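Omission of a single protein chain aside, the complex is shown with its protein chains in their original locations.
Every chain is named by a letter (A, B and C) in the order it is written, and numbering of its residues begins at 1.
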Amino acid sequence: MKIGIVGVSGFGGSELLRLVASHPAFELAWVGGESTAGQRLDARFPALAGHPAGALTIAPFVPDALGHLDLLFASLPTGRSREPLARVPARVRVVDVGGDHRFVDGWTYGLTELPGQRDAIRRTTRLANPGCFPAAALLPLAPLVRHGLIDTEGIVIDAKSGVTGTGRGGASDFGYVETSEDVFAYGLAAHPHVPEMETALERIAGGAVRIAFTPHIVPMKRGILATCYARPRPGVTQAQLVEAARADYADEPFVRLHAPANGRSAHTAWASGSNLAFLTYAINPRTGHVVATGAIDNLGKGAAAQALQNANLMLGVDEAAGLRGLPVWP
Amino acid sequence: MKIGIVGVSGFGGSELLRLVASHPAFELAWVGGESTAGQRLDARFPALAGHPAGALTIAPFVPDALGHLDLLFASLPTGRSREPLARVPARVRVVDVGGDHRFVDGWTYGLTELPGQRDAIRRTTRLANPGCFPAAALLPLAPLVRHGLIDTEGIVIDAKSGVTGTGRGGASDFGYVETSEDVFAYGLAAHPHVPEMETALERIAGGAVRIAFTPHIVPMKRGILATCYARPRPGVTQAQLVEAARADYADEPFVRLHAPANGRSAHTAWASGSNLAFLTYAINPRTGHVVATGAIDNLGKGAAAQALQNANLMLGVDEAAGLRGLPVWP
Amino acid sequence: MKIGIVGVSGFGGSELLRLVASHPAFELAWVGGESTAGQRLDARFPALAGHPAGALTIAPFVPDALGHLDLLFASLPTGRSREPLARVPARVRVVDVGGDHRFVDGWTYGLTELPGQRDAIRRTTRLANPGCFPAAALLPLAPLVRHGLIDTEGIVIDAKSGVTGTGRGGASDFGYVETSEDVFAYGLAAHPHVPEMETALERIAGGAVRIAFTPHIVPMKRGILATCYARPRPGVTQAQLVEAARADYADEPFVRLHAPANGRSAHTAWASGSNLAFLTYAINPRTGHVVATGAIDNLGKGAAAQALQNANLMLGVDEAAGLRGLPVWP
Partner (left out) sequence: MKIGIVGVSGFGGSELLRLVASHPAFELAWVGGESTAGQRLDARFPALAGHPAGALTIAPFVPDALGHLDLLFASLPTGRSREPLARVPARVRVVDVGGDHRFVDGWTYGLTELPGQRDAIRRTTRLANPGCFPAAALLPLAPLVRHGLIDTEGIVIDAKSGVTGTGRGGASDFGYVETSEDVFAYGLAAHPHVPEMETALERIAGGAVRIAFTPHIVPMKRGILATCYARPRPGVTQAQLVEAARADYADEPFVRLHAPANGRSAHTAWASGSNLAFLTYAINPRTGHVVATGAIDNLGKGAAAQALQNANLMLGVDEAAGLRGLPVWP
């Protein structure tokens, strides 16, 4: 199957490139970009010198001319996808890794493990991949909402992200000197992932969901830990939290439940380079808050690997094809 | 004035050593340790070769024999201070940087900027220095509690700490390979700083305070950011939060209010190597939660520099002596 | 083909596990260890929970009982392989990733790209994998020696390694706090890789080779850059250096020549997670020294991936099987 990637020079595009190049049923047939159009791929990524993909030339993005592709991954800056992706021929499936089509009419939201999503993804030709923070937070929260175990007003999500979560454009703000040995909160006033998370949970809850979300940048390249706090419904126990997640994710190939060990949650490093999500559930002994954590690779389950999982479903191949590699450790 | 440090080989002890060595009125007269007793200090810290302090020999800790000191800083592992510190001669002032005497009878709690603390510190000879997480969280929360601006049940404190926060013994669990490129939550079941924080706030509130506290380790050496979430009392505005802090900390030399800039909180890096604490206040627009952050150096305001500030007060010298240095950046 | 790994809990063993698990023709049939024997693999590596390999139990190492394997990878601490590997049944091929059998009778040295090695590797059943520093330094130097372009007395190799190069046992010396923001030289008196490098080059040179080798630890997990300095034979030009390497490595799937760009060598990050080696050649304009750099992943070409390449040859499968994945970036 012939695959294209537009936005190949960004962080998400780079990870898509790595995953597509190893996929047993995909052929990388086209790569496109904006500022880098005209360069050979191995001029942009010297590590590709000598690799077949390295000889590809980054093309300008002319959407109408991509009718030879079976599927296009679009990893463009937010705000830059709507117009061009509308011009991609209808027969070409599109996975938009960027943020412009989430919960937009005509597009299917693609966090595969949410209730009912898998079948919808199989049938769609226009898929909006979830944001990285929503991927990390919705996976631990969805079973709690679906099984009515938590109060959906006033959920607090405190997320810690590596720098690639900001995108390669955004990352130009993140110099080595300024970023190492530092932590800060951002998005205190607003963040585009909040409406996405609220909408996704409202569809499950059948009612209003309100989230206080505070993202933080920590000095690492990859990884997100979302620490979620919610009020349990009366009488809810930690065992019920775990049981709900176990029931919902029993057959999921990429979700792992991790019971706290020595009081520790799962680690973001466990997911590095993979499509895995590690979930940990606890109840705080002082206040009774539910504390649920989701640990992912923001470029994996939070972007490129999730996109590949969706592409597999859309093209009718094995859902885990190209995604079975173990995480990269150390 | 003759100063001693026991536990000089740990992280907190090392920073005390640096601060005491530069203090205009203090003379480092004695250093002690357990496993390192008998070594010259510059065998333990090669950087001290050629410095007067380097020629000191680390002595075994015989508390009864320290009567020649004016003040002893104790930076021992939790659980190891009670018995020996009880044997230090009464005329020697003691600052316990460890966790064994916080809110223990006969000891004064030493987060200087809390209401009423400064005078009590001036009068005491036995001081319990606050924990690093409490220092980061209590400073932003205290004015909100004191002025009745938040609900004191169900405060959430999500803290991000560098590795030195675990102490040098604890840090032996934190290898470079395991720690870099990773984030995780710990203390999900319990953490010794929770009773300390609750007690400190209850004294201010005059009533019960309950805190859900989740610490995280992030890949850096120094720094803590405490992100605190609380429900405001009805009608409370962001301006009132800031005004309360401004009123309480108007004359404090080491507390800085930082209004969110581009939605960002203060950074932990701003405090590195100093006794400063940077506070940021916001109200979350979706849920109305108060979001208050405290950024400190866990070895500064969270341990050694705070201890020096207390020692200055106890010995009647200028409170900021030895603490006026700018933070270390880059 | 049934594959075993002994020493699976170390850094090299972990990377072997990742590579073997993705290999199209290999089945991971046995894992062994010393201190971890009896544990399930996913208790040691929580990221393997849910993966088939995670259900394997780490077995004690009883070499005589491994007759069912086609090949055994041994990744044991130096000094611990000789006796047990002598007891592995003759029909089981052995790749020793450790340092005990390099240039030992009965064992074939396995830096595949050195002159004449590939055929010897195909025929052997006992293979000594090269050390990580030799892999980084011999690849750039071998063509220069073979074509007589440099003086073989007095080669200087200044190497910079990430922490995993020290092995997981060694890395226990490398705490996060002690390692970040630091560089130092070690092995100033001796290093076990020096005889290995000299012997390998002497076989090519047909005469004595003497090397001054200084390894350094830099604050990263993976990667080695070997910067090699040698005196050129009279009249030798930079073009001749490059031409020699190009001639020798023309058909090599894992060696890449990188001409200096803006005066910069290839980067270690380009090789991360792969079996690639990037070579850069220059002549210093002030002294005429040849300056040749080799950039590898110490766990890739420097250990596990190189071992897999050798195993492929020994078992008669495609040499690049399981090694075609792109490097991991970012």
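Quick note on the criterion: contacts are C-beta pairs under 8 Å (C-beta built on N, C-alpha and C of every residue); 3 or more make two chains touch, one makes a residue touch a chain.
Here the structure is a predicted model, which is why all the values come from computation and not from measurement.
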item	value
Candidates C:90, C:189 or C:250 - the one touching the absent chain	C:189
Absent-chain contact - pick from A:108, A:161 or A:179	A:179
For chain C, residues in touch with the removed chain	153-156, 158, 160, 162, 177-178, 180-190, 194, 198, 210-214, 216, 218-223, 225, 227, 229, 231, 260, 262-269, 272, 280, 282, 284-287, 289, 291, 293, 295, 330
On chain B, residues whose C-beta touches the chain left out of the figure	11, 14, 17-18, 21-22, 45-51, 53, 164, 181, 221-222, 253, 256, 258, 266-267, 270-271, 273-274, 276, 278, 299, 324-330
Chain A, residues in touch with the chain not shown (by the definition above)	11, 163-164, 168, 171-172, 174-181, 219-221
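In the analysis below, only the chains that are shown with their structure count from here on.
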item	value
Rounded Å distance between chain A and chain C, as computed from the means of their C-alpha atoms	34
Approximate Å spacing (C-alpha centroids) for the pair chain B, chain C	46
Residue numbers of chain B (touch at least two other chains)	177-178, 180-181, 219-221
